[in-house]
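Inspection log for the structure reproduced underneath, given as structure tokens.
With one protein chain removed, the remaining protein chains of the complex are shown where they sit.
Chain naming follows the written order as A and B, and within any one chain the residues start at number 1.
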Amino acid sequence: MHPATEKLVTALSEQSIVLNECDYAERGYHFEIDLDAGRLREFAQCMLEQEMYLVFVGGLHVDPAIEIIYQFASYDRLCRLVLRVVVDSNNAIPTISDIFQGADWHERETRDFYGVIFIDHPNLVPLILAEEDVDLKPLLKNSDNIKESAAVRWVTVEEQPETDEKADTD
Amino acid sequence: MPPELLRMIIASVIVVAFVFLNAMILGYMERKVSAHIQRRPGLMEVGPHGILQLLIDGIKLIGKQLIVPEGSNRFLFRLAPLLSFAPCVLPFVVIPFSKKLQIVSMDISLIFILAMTSINVIAILVAGWASNNKYSLFGTFRSVAQAVSYEIPMLLSLLSIIFMTSTFSLQGIVAAQKYYWFILVQPLAFIIYFISGMAETNRAPFDMPEAESELTAGFHTEYSGMGFSFFFLAEYANMFTVCSIATVLFLGGWKGIPLPLGDFTGIVWFMLKVYGLLFVMIWIRWTYPRVRFDQLMSFCWKYLIPFALVNLLITAVVVKLI
Partner (left out) sequence: METAQQNLEPATDIPHDNRYYLNMGPQHPSTHGVLRVLLEMDGEYVIDPQPVLGYGHRMQEKMAEHKNWMAFMPNTGRMDYAAALPYNHGYVALFERICGIEVPARAEYIRVITSELNRIVSHHLWIGAMLLDMGAFTPILYTFDDREQVLDILEDVTGSRLTYCYFRVGGVCKDIDDNFVEKTRAFIKRQRERFDVYNKLVTGNIIFIKRTEGVGVISLDMARRYGVTGPVLRGSGIAYDVRKNEPYSVYPKFDFDIPTGQNGDSYDRYLVRLEEIEQSLRIIEQALDQLPDGPFLAKVPKKLKMPTGDSSFAVEAARGELTYYLVSGGGDIPYRLKIRVPSYSNLSVLPELCQGMLLSDLVAAMGSMDLVIPEIDR
């Protein structure tokens, strides 16, 4: 492990944030983190101090609540991590656009697509949607195709249901 | 009809016709030269090698609707193209095309030309103001600042020639270049004049008022049809005027090696020199990027004007001593 990555892991463990190490070859990133909305800003601050940059902010509509996904990576070493934060009952989550200014647009885009409110965002006006479509929320799933949060989580290969394997080979 | 009046009418018709013809020749030249600079054939469709293209373009422009933008001053908006075009025609009255071919010979021909060409600024001001468009207004601001600034080095460089010849008459200046062209003794003045001339006519790399990648089309953004054509004609007429002043003052005017063409020798040489300079202008335009506005101004005030002043001073001293 790169020394800077080790430093990052230590810094996060000191704040008692749990990192799940992932298989890079399968997942394309190294660490997976689930976090409370309350600790998001603290985490982002830590990322900035550890010289990570923000790759993207995206939403994921699952049952019971929308999850916001943050991906961070580093300019000088191979280290990529994914952070999942669940929005609160008001569909709101703290903004990190004052820490990572690049998050500004990503958050506005997520507001357009999911209707998630980023608390204290300085300029939460529609970025991509036209003014008359402010409440369109195009990426929300409907009740037929929404899945449980657990149903879209990674399961290791051993746990994969065997039935799918047979269907593959035709 | 008194013969003098008839002569005036014929002269003005010829001048206006020449301005149109010049715009066509230059338009064709510009497009063909730029095409070859860019390694493409350019105009090829209308007539052999596309020589009739500009005629067709002219007819197209005449046929186009004149659109007056909403909220603009209708009268000024319509007036501006004419205001731009009319003064550009007048310098042709005094340009000595050859020894005999000059409509009016005045003692102050040079001042007359300079006075007429500077009216163009007012036309641009009116056009930009009346268009009710921010981009037009932008172009206007730039253009006025630019034209006013560049007139100074232009006049200063011309003044060095006047010091040597002690006359404002263009024929007199041509006659003074009996043994050598003034470009040989005044190369700096020529360079300063030519640069200022390009800036005065808003040619790239000094095409601030148009600056199409910044200001879409600058002061003539809102003009269509003949309104646009008049600005276009005025630009080419101005280019011709600037180059003919350069020819008269620095390149010996209509003088040249005698050709077996009788009285036409002078006009052939004159045209060759003028179009040679115009070719250089076109060449520069299609090679260089555009300068920034503040760079344009500081270039004028920090380099051109001091150099022109020094040049003038040296000329004055030398003329006094000899």
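Remarks
Criterion: contacts are C-beta pairs under 8 Å (C-beta built on N, C-alpha and C of every residue); 3 or more make two chains touch, one makes a residue touch a chain.
Everything numeric here is computed off the predicted structure, so don't read it as measured data.
Within the entire complex, contacts from the absent chain reach the displayed chains A, B.
Of the options A:L48, A:A65 or A:V86, the residue whose C-beta touches the omitted chain is A:L48. Listed here are the chain A residues that touch the chain not shown: 25-29, 48, 51-56, 58, 60-61, 69, 71, 73, 75-78, 80, 82, 90, 92, 99-102, 104-105, 113, 117, 119, 121, 123-130, 134, 138-139, 147, 151-155, 157, 160, 164, 167-170. Hidden from this view is one chain, which touches chain B at 34, 37-40, 134-135, 138, 141, 204-205, 207, 211-214, 216, 286-295.
Simple rule for what comes next: only the chains that are shown with their structure count from here on.
Chain B has its Cα centroid 63 Å from the Cα centroid of chain A.
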